[in-house]
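The other protein chains are all here in position, but one chain of the complex has been omitted.
Residue numbering begins at 1 within each chain, and the chains themselves are lettered A, B and C in the order written.
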Amino acid sequence: MITLENVGVRYGTGPEILRDVSFRLAKGEMAFLTGPSGAGKTTLLRLLYLALRPTRGLIRLFGEDVTAVSRARLPELRRRIGVVFQDFRLLDHLTTFENVALPLHVAGVRADEYRDNILELLEWVGLGDHVNAYPRVLSGGERQRAAIARAIVSKPHLLLADEPTGNVDPQLARRLLRLFVELNRLGTTVIIATHDASLIAATPGARVMTLHQGRLSITPAGEAA
Amino acid sequence: MITLENVGVRYGTGPEILRDVSFRLAKGEMAFLTGPSGAGKTTLLRLLYLALRPTRGLIRLFGEDVTAVSRARLPELRRRIGVVFQDFRLLDHLTTFENVALPLHVAGVRADEYRDNILELLEWVGLGDHVNAYPRVLSGGERQRAAIARAIVSKPHLLLADEPTGNVDPQLARRLLRLFVELNRLGTTVIIATHDASLIAATPGARVMTLHQGRLSITPAGEAA
Amino acid sequence: MTAQTKKPGGWGAPVPKGLSGRNILPRTHAPLRTFMVAMAVMTYLAAVAIGGMFMTWRAIQIWKSGVVAEATVQILPLSEPEQNSGKAQKLPATDMNTRVQQAVRFLEKRPEVKSLRVLTDRENRALLQPWLGDVSIMQDVPLPRLIAIRLNPERKIDIAALDRALRAAVPGARLDAHGRWVRALSHMASTVFWLGLGILAAIIIAAVVLVVHAARAALESNRETIEVLHLVGARDSFIARQVQRLFLRAGFLAGMLGVAAAWLTFALLALLAPAEGIREGAWQLLFGAPEKIAYHYGAWLIIVLTATTISLLSARTAAMRILAEMFAEP
Partner (left out) sequence: MTAQTKKPGGWGAPVPKGLSGRNILPRTHAPLRTFMVAMAVMTYLAAVAIGGMFMTWRAIQIWKSGVVAEATVQILPLSEPEQNSGKAQKLPATDMNTRVQQAVRFLEKRPEVKSLRVLTDRENRALLQPWLGDVSIMQDVPLPRLIAIRLNPERKIDIAALDRALRAAVPGARLDAHGRWVRALSHMASTVFWLGLGILAAIIIAAVVLVVHAARAALESNRETIEVLHLVGARDSFIARQVQRLFLRAGFLAGMLGVAAAWLTFALLALLAPAEGIREGAWQLLFGAPEKIAYHYGAWLIIVLTATTISLLSARTAAMRILAEMFAEP
């Protein structure tokens, strides 16, 4: 499903942020990405959600060579990827409901087909009271949950979550994790970048990838630190 | 130093977010503010950094009645308060160094007086390599550390930190906590809103205030959960 | 502080309607508003300038048909060259009358001439009075006969050619079309007209520069939105459609607003301008004969359409440029 071979990334003329990163993730696997702040977790995820081209190396996604993919095919690939951005990236002029509906709307799904679905999802992440609220009046944790709901609403084949529980309390974090695990059980490949060791500890079936000084080391599934 | 009596806050016509919040914090105390996401932590901090007026109740800060303070006196009060915002609020067009220098600059301090100071502080929070970088190219954790540096650079009398370690790894979080503790030891009153129980556990001398359904309960110093 | 806006819903809120039929780009946005104001202002100026041009044009037309169309034909008394010494010799009246008849017949056939009238002897003398004083003192002096003609204002007239033809056809006849004055006035009118056209051109160029820039800036401030749309899987065509819808509406509304404001300006001029000519011109501009105001309203319609097109195209180009930057070659 995901193959990286000797991938290197450098912003402008700076040092290499990622060096010789290689790994392979099969369909339906779940992985945590961890490492100190500034190690390059977000950078690695940006490679995977096609916002950044690697300086060198090969990336294959859904069996396609990402560096060779044409612009016209990007939307199709994107619709199979859900992303929780570290800085949420909600649209300020849309309500929580509308933000979450966005991936379905741009894919051409009709409102009556997704309405109940979304309301249920929002209820689950604890935003049932904030369906019609705009992001600016949400608390930090509420925004994060809206971002999570948007990422998973279309049941993507690949879910990339960047620090998805940094702004919520531990109980809620575990509840959200359960959402990811559930999705993973239904076949979605999941990568979660996080600093939260308790999250990793709570998911024994997941692989743990650790970035350090631009290099990736991988702990096989079940051997969480 | 800080006195709240029966403070209530309601946004617009919504429900009361804070209800009958009363507490008292002496100069030099350190406190954690915790509670589930959406409980009102940020709202309470906004009251304290004078961005929000309470719907009812009394707030005294530095011995002054906050609701009666004139606009002209606000800058003077603000200069005694350092704030780490949950969403950082760095200025995108200024470098890390300039962002951190901002509170000193607006207070009229000359550049040669603060330069070494700031460089040292940035080194300590791990941004020594990003002195001249703009916020947009910083990682989430790096932005958070820049925001922390800006809040403490002027050695404020009161430090309000909203989820200051949500985007950094546990080691770094502990390093940053040490910064707050150090500042507290020098006389600064510190309030840290956080979800991170390990942070609270690592600071036995601090009070823990817990918000739940708009009400505040206080654990005395040394009895951290 | 940050917007403490009322939470629109939340507790016991109505069921959300979804995004269908709704524009995903924000409609109320300072840069978009600036774009709309800029567009409205520039269409206003263009509409005012074009209206002013039409007014000047019509004024010149009216003035031309009023003044230029008047001309005088003189039939001079003929003197026998061989008899130029000694006393003046009276020419037979029939000769003069014949020539006047000749001239009338000649002129009546010319398409340039709309109407003509042979002045009576009395009118003749009245006309000459400023030059000759009380002409009763020279009752017996042979005077030239005058024919007042009105030229056809709709036709472009070659006065010199007409004069030549007349002189050839009728001896002693000549055409006086107040040439010098007409030339001075024509010159001035055309100078003013070209100056006006220049200012109009300046306005239009400036408008395009400003409006294209403002559209880009407005879209630039939507970059984040466009990026997010792209990231959640929107096709370029979908995003372009959203942008076009937004700017079609904005450009059209602003254009209409600008033209409406210009219309109001002229309506005010028609009612309140201090100079009668301007009042009348403005009135004609707005409420004149249908076949004439068709041009004015047509020009304004073209302004609105141009405004809409410019905003649409510049926004679309800007959107496509922003989209092209995404996941581009490094």
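One rule holds for everything that comes next: contacts are C-beta pairs under 8 Å (C-beta built on N, C-alpha and C of every residue); 3 or more make two chains touch, one makes a residue touch a chain.
The shown structure was predicted, so the numbers you read here are calculated from the model rather than taken from an experiment.
Of the options B:I2, B:L33, B:V83 or B:V190, the residue whose C-beta touches the omitted chain is B:V83. Although one chain is not shown, part of subunit C still touches it, namely residues 1-2, 30-31, 33-35, 37-38, 41, 44-45, 48-49, 52, 55-56, 59-60, 63, 67, 74, 76-79, 84, 88-89, 128, 130-134, 136-139, 141-144, 172, 174, 176, 178, 181, 184-185, 187-192, 194-196, 198-199, 202-203, 206-207, 209-210, 213-214, 216-217, 220-221, 227, 265, 269, 273-275, 277-278, 281, 326-327. On the side of subunit B, touch with the chain left out of the figure occurs at residues 49-53, 55, 71-72, 74-76, 78-79, 83, 89, 91-95, 97-98, 101-103, 105-107, 110-112, 114-115, 119, 129-134, 136-137, 150, 154.
Please note the rule applied: only the chains that are shown with their structure count from here on.
The chain occupying the central position, as judged from C-alpha centroids, is A. Note: centroid distance subunit A to subunit B, computed from Cα atoms, is 29 Å. Rounded to whole angstrom, the centroid-to-centroid distance between subunit A and subunit C, based on C-alpha atoms, equals 62 Å.
Rounded to whole angstrom, the centroid-to-centroid distance between subunit B and subunit C, based on C-alpha atoms, equals 66 Å. Shown for subunit A are the residues that touch two or more other chains, namely 137. Residue positions of subunit C with contacts to 2 or more other chains are 2, 4-5, 7, 10-11.
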